[in-house]
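A quick write-up on the structure given underneath.
Just one protein chain is left out here, and the rest sit where they should.
The chains carry the letters A and B, assigned in the order they are written, with residues numbered from 1 in each.
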Amino acid sequence: MWKWLHPYAKTERSYQLCQRLLPWFSVLGLTVILFATVWGLAFAPTDYQQSEAYRIIYVHVPSAVLSKSLYSAMAIAAFIGLVWQVKTSFMAMMALAPIGATVTFVSLVTGAAWGKPMWGTWWEWDARLTSQLILLFLFLGVISLYKAFEDKQQAGKAAGVMAIVGVINLPIIHYSVQWWNTLHQGATIMKLGKPSMPPEMLWPLLLSILGWAIVCGAVFLLRMQNEILQRDLRRPWVVALANKSSTLSEGK
Amino acid sequence: MTVLSVTNLSVVKRDRLLFENLNFAVEQGGLLYVKGQNGAGKTSLLRVLAGLVEADSGDVYFCQQNIKDDRENYHQNLVYFGHKLGINLTLSAVENLQYWCQQHQVNISVDTIFHTLAQLNLVGLEDIPVANLSAGQQRRVALARFWFKQEARLWILDEPFTALDTQGIELLSIQITKFLGGGGSVIMTSHQALRLEYPTDELILEYRI
Partner (left out) sequence: MAALMAILKRDLALAYRQRAELMQPMLFFILVISLFPLAVGPEPKTLQLIGPGVIWVAAILSSLFGLERLFRDDFQDGSLEQLMLSSTSLPAAALVKVLAHWLTSILPLIILSPLLALFLHLSEPMYWALLKTLLLGTPLLSLIGAIAVGLTVGLNRGGVLLALLLLPVFIPLLIFATSAVESASMQLQYNAQLAILGAMFLFSLALAPFAIAYALRVSQT
């Protein structure tokens, strides 16, 4: 059933696929994200509870949603790489990791920024922010482990194991932090009121999540290409590619 | 009868292709001498053959069985000697060898261990921590395992003669020749020229950039 995927275990085919998909993802992603963010920040109705401050959700929620999806995607890539010994899967995993870390960091900063008008402080140890902080550490752990190895094949397998240990722990961490938070009921409970969101607020939110996802996809395609080129630097197809583009620029 | 055979073996280390599409076979009683410059991939090849490291592509067969499928059977018939000696410096020679024999299902009495250590010129050094021995003496303790695992059919040795004095080299050479004569197979590398009175096959690995 998965035979059509087999050619993409080869780095050259994956590189070409990334090349073909990149223009679509980048143009579409930038368009959607700009459209949705402007809609949300400027044109969506004012919230009766939180007035204009709530608009940060158009950046915070997509980044939070994506941080978790990217970790899952990274873990799936790790699983495929470990079980079927696919080199390009490990490359995909490491292409995703820094994107995930950055997006998690954005969710932390915007989450804290949202907290200022709400709670009056720049940081609160509420369940969501705490979970995101731990997620950031999980990302950074995988990245650090990969960088610590000189042999990149070894590095991929080691980082893959850690990614899987992390993904198994993610739900446990999430629920234990949530439970911990209910025990130590601090200042305020942050209500997002998602189900009771009117469509005029919901649509820009969903669109911005989609936009962020596509932009992350585009960045992933770029990083994947870089990863492939770096690892296969001495292979004949990369040398041919480099020669081709240098002759093209010379011809101009 | 073919003891070990290799088909289309490619090994990559640190993104450098060491060798590809390697094919060879070692018969019963055969001695394969792997040669090549430093960095050509001799140690990596031997570690792949032993089953410690996975090859990028290709298969290794022990008695026509892929070693990945029947790892336990293969290891029961193998003795490997690599760059790391495989002995703990805090324990004594006897303790180390007893532990090794227990893990490798070799039933042997303490007297035999003492006897073998005596043959290896380590009399009086059997009970002290191995850290107190010289490099050559430590190596001889580690090599003692070739006197114990009698049912093994394949020996893989990576530069075994390093740090040995002439007597040690002679002892090991005699033991290897005896093993080959009894139908055992040996794959080894060495930087010194092999002075074994035995028909040798050679495999030369070239350094690739």
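FYI, a contact is a pair of C-beta atoms (placed from the backbone, for glycine too) under 8 Å apart; a residue touches a chain by one contact, two chains touch by 3 or more.
Predicted, not measured: the structure shown is a model, and the values here were computed from it.
Within the full complex, the residue among A:Thr46, A:Ser144 or A:Gln230 touching the omitted chain is A:Ser144.
Across A:Leu21, A:Ile76, A:Ala113 or A:Val165, the single residue that touches the chain missing here is A:Val165.
As for the chain not pictured, it touches subunit B at residues 13, 47, 50-53, 72, 75-76, 78, 80, 82-91, 95, 98-100, 102-105.
Subunit A residues in contact with the hidden partner, per the touch definition given at the top, are 134, 137-138, 140-141, 144-145, 148-149, 151, 154, 157-158, 161-162, 165-166, 169, 172-173, 176-177, 179-180, 183.
As a working rule, only the chains that are shown with their structure count from here on.
Rounded to whole angstrom, the centroid-to-centroid distance between subunit A and subunit B, based on C-alpha atoms, equals 48 Å. Against subunit A, the residues of subunit B that register as touching in their complex are 12-16, 54, 209.
Note for the complex: subunit A touches subunit B at residues 85, 150-153, 231-234.
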